[in-house]
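A single protein chain has been omitted; all remaining protein chains appear in their positions.
And now, chain A:
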Amino acid sequence: MTNVAGAPGAQPAAEPAAPRKGSETLHYARRNPKLLIGLGIVLAFLLLGLIGPLFVDHGPNEYVGPQSQPPSGEFWLGTTSFGQDIWAQFVFGVRTTFLIGVFGGGVAFVIGTAVGFIAGYKGGIVDEILNMLTNVVLVLPAMVVLIVAIAYLDARGVFVQGLFIGLTSWPWAARAVRSQALSLATRDYVDLARLSGRRTGKIITTEIAPNMSSYLVMSFILLFGGAILIAAGLDFIGLGPSDGVSLGLMLESAVAWSALQFGMWWWFVPPGLGITVIVSSLYILNVGLDEIFNPKLREL
C-alpha cells in the first residue's frame, strides 16, 4: 500500500459494481417465466379491481336486469336469480379481495416481522416470552377463533375482517423472521453497529432487515395469498363483510340460491376461478422470486 495521505483525486471513479449487481437481478427477472406469468396475472387482476368498478354505473348488489340470464352482450357474466349483474359483482369482488389481501397480509406481516426481529435480535428472556406467545397463537385453531370472533361482531367490514385475519396468521412469519434474525444478529457488523452507538431499532432496520429483504418480500406475498384464502373461507360460510361484495360472498350466495342445481355456471365459476387464479399466481410469483434471489435455484 502506498503512502498517499490525503491525496486529492480521492473521488472514487464511476462505480462499476452497483449497476451491474442491480441489472443482474433484473437480467434473471426478465428471463424467469414463473415470475413473469405470476406477476402478469396478479397485475392484470389488480388493474381489473382498480379500474373495473369505474366503468360500472350501478352498485354490485342492485337488481338491474332480467333474472338468471346467461352471459350476453349486455351483462358480460350474466345475472343472478335476482337480476344482479355478475360482472359488476366480480370486479367489485376482486377489488375487495386485493384489499383484504393487502390489509390482512399487511397486519400479519407487521406483527410477524416485529415479533420475529425483536425475538431474534434480543434473545434471552425476551426471545423466550415472544416465542412462547408465537407458539400459542400458532397452535390456536385460527379458523375457529375467527369464526367465533367475527360472528360476535354486529357490523362487519372488510377492515375488521382483515384485522382479525392479520391477528391470527402472523405466527409462521414471526418464526421464519426470528430464525433469520437470530443468525444475522451474531454477525460482526451488528456488533460494530452497536460499537458505533446505534440503537437497537436502528440496527434492526438498517443492518439486519436489508440483508433479508428478499425473504421479507416473499413472506409478505405468502401472507397476502393466505389472507385472501382465509377471507374467502369466512365469506363462504357467511361471515364476510355485511356491507359489500367479495368473491367469497358471491360463492356463498351462488350456493345458497342453488346455482349449481340450476346449472347457472356463470354465477359460481367466475368468483371461484378468480380466487384460484389470484392465489396460485401469487404462489407462482413467489417461486419465481425465490429463483431470482437464490442463485442455486436459477435455471440457466
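Keep in mind that, in the parts below, contacts are C-beta pairs under 8 Å (C-beta built on N, C-alpha and C of every residue); 3 or more make two chains touch, one makes a residue touch a chain; residues count from 1.
Keep in mind that, in the parts below, contacts and distances are computed from a predicted model.
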- Message: When one chain of this assembly is omitted, its UniProt record names it as which of these: "ABC transporter ATP-binding protein", "Cytochrome ubiquinol oxidase subunit I", "SusD family protein" or "TonB-linked outer membrane protein, SusC/RagA family"?
- Response: "ABC transporter ATP-binding protein"
- Task: Name, in rising order, the residues on chain A that touch the hidden chain in the full complex.
- Result: 1-7, 9-12, 15, 17-18, 187-189, 191-199, 207, 210-211
